[in-house]
Every structure is written in structure tokens, then in C-alpha cells.
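Comments concern the structure below.
Here the complex is missing one protein chain, while the rest keep their positions.
Moving on, here comes chain A:
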Amino acid sequence: MTLRVTLCDDSGMARKQLFRALPADWDAQVSMAEHGEQALERIRSGAAEVLFLDLNMPVLDGYETLERIAAEQLDTFVIVVSGDIQPAAQQRVKRLGAMAFVKKPMSAGEVTNLLSTFGLYTPAGGQLHQVEESTTLTASQHKRDTYQEIANVAMGRAGDFLARILDVFIDLPIPNVNELAPSELHMALATIDQDSRVSAVSQGFAGGGMHGEALVIFTDSSMEGMAKLLNYDATNAPVQQELEALMDIAALLTSACLKGLTEQLHVNFSPGQPILLGQHQQLRELLQASTLQEQAGEEDTRPPLLAIEIGYSIKSHDIHFDLLLLFPPMAIPALDRQLAHILEASHEYG
């Protein structure tokens, strides 16, 4: 009998990748959902005997969706597919009733094995159908969606590594993608108050002829907590401890995130020496002092750069820090070509 399956992810690219990873000879009818609320509707209408569920989503995230499924005693078999791969996240979704946890991007072999293990798939059982077309995106929305999903997976890798080193749970946001003029860089930082005092480290990276920069920004109020969490030698002056914490966390985040980008884009990004951009300065001042500015009073007509903001937080310690991935205009065409390659490749091998 044809199985009814729903793929729930806010990213169109992720849904597409997931669909392509499903076995083509699976006797299943596939529907799409963009957030938890839609997934619940699919379950209620009988379109989700099996639900592939993302965790970080707007409207209703994966955890909340699992809670609602349990509360309403809905009948569905949930497989979580997530960029957030922290051990605590895996334990939490299992406790909430998910049957399996798979890290993004999911490979075709992995899905087939998993489905076979649970007796949901027999080879040559039928044909895979997609019930409805998901919403069509404009070219620019599509690009944004792709950047967001790539950043989502990369940030998940970085979050996992950091969580294991610090032994805390790290809250991962939905990455915030912007194209903006260099002088408007401060506007890329939606999760930090413009007037707050911050410290920042910049690390350049290069690969495949593309250059980019990763900024790690800490608010002063988070810095102290971070130094404590890292448990540094208390005989050092607090100023020295904070500097160490800032440099160390920046290095960890940037390395892990670049590794995530390297894995996905098949471009070997290697980082340069980190530079301390400034400490205890107003966010806007710090960024303006660090970037090439236009003449006063003139409009910034330079081509926009791509800025991806990832606002990490450790709620248990009231710590917040931002990773800002920046690609200059020159890098964007190469980045887009590489992304197009990957999407095609996942089609061929998927």
C-alpha cells in the first residue's frame, strides 16, 4: 500500500535535497510542509504516516511540533533531519517521541538504510510521487534560501563542536541572510542591540579563488560569563581571560563553520590569522572604523556584499554571541556557481 510521507523544512533547498535522497522505487506519496503548523495539518489529514522533520523553523519549530504530536496523540512516524547535531538535541527529540535522528545533508544511502531498518521500504515496491508542488520562489528568494540552508548546516557543525567543548546546550537560530552595502554592515546584525558595547575578532578565509571573512562578535555583558564557562586560569587578570575567551571561541566557531562550508561546497576554505578588531566599543562605531567608508554625505553605491548572521546563545548562562559570515561582491558569482553545481550533483547522485 502506498505510504503517505511529508517532508517538513522551512528551506525549499532542504526539502528538495531530502526528496532527492528518497529511493525512487519507494511506494510513497510525498507532501511538503514549510513549518510545524503545516506538518500538523498534514498529519491530521492523513498525509503524513511518515514525517521527516527539521528542527529550526519559524512559526512552529521541530521540538514544539513533537510536543503537539504527543499532546494530540497524533499517529505518525517521525524522523528528525537536522543541521543542529548537538548530543543534547538528539536526546531531546528522542525523548519527545522521534524514532530517528539524521544529520543534514542526508545521503540517499542513509535514508534507504534507515527506512529498511524500520520496515518502511522494500526495494522495487513502487514509485515515488510528489503530491503537490511546493510554493515557487523568485530567483532572489531561491538564492537566499540556498545561502540560508548552507549556513544552517555549517552553523550546526560549529554549534555541536562548541557545545561539546563547553558542555552546555547552544541555542541555534535561523540564519539571517542579507545583501547590503559595506557601510550598512551594522544592519546585518539583527540580534545585537546597535548601542551595546561589543568586542570583535575578524578572520579572513580563502578557497577556490573566493575570499570571505568571518566576524565573531561578543557583547560585553556576555564576555564575562564566557570566560567563566571556559574555566580559565583565575590567576590571570580578568582582562586577559576575556581576551583569551574571545580569541578561543572565535577560532572554534570559525574553524568549525568553515569546515561545514568546505564539506558542503567542496571548496577548501582555509582561514588566515585572526585579528582583534576592537574591544568594548559601540557596535556601529567598531564596524564603521573597520570598514572602508564612502565620503561623508555620499550615498554608498558600491555593489552589495553577502552577510549571513548567526546569533548563537547559551540561555543557561545568559550568553549571546554572533558569527557573521561575509562574502564580498567579487566572491558571489563563484559562490553561486559552486552552489548550482552541488544542487545538480545531488540530483545526479541522489
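Basically, a residue touches a chain if its C-beta (ideal position, glycine included) is under 8 Å from a C-beta of that chain, and two chains touch if they have at least 3 such contacts; residues count from 1.
Definition applied: contacts and distances are computed from a predicted model.
One chain of this complex is left out of the view, and of "PAS fold-containing protein", "Sulfate transport system permease protein CysT", "Dipeptide ABC transporter ATP-binding protein" or "SpoIIE family protein phosphatase", the protein name its UniProt record gives is "PAS fold-containing protein".
Only one of A:107, A:130, A:255 or A:313 touches the chain withheld from this view, namely A:255.
Interface note for the absent chain: among A:73, A:140 or A:273, the touching residue is A:273.
The chain that is not drawn here is touched, among residues A:25, A:171, A:220 or A:244, by A:244. Mapped onto chain A, contacts with the missing chain fall at residues 161, 165, 203, 233, 243-244, 247-248, 251-252, 255-256, 258-259, 270-271, 273-276.
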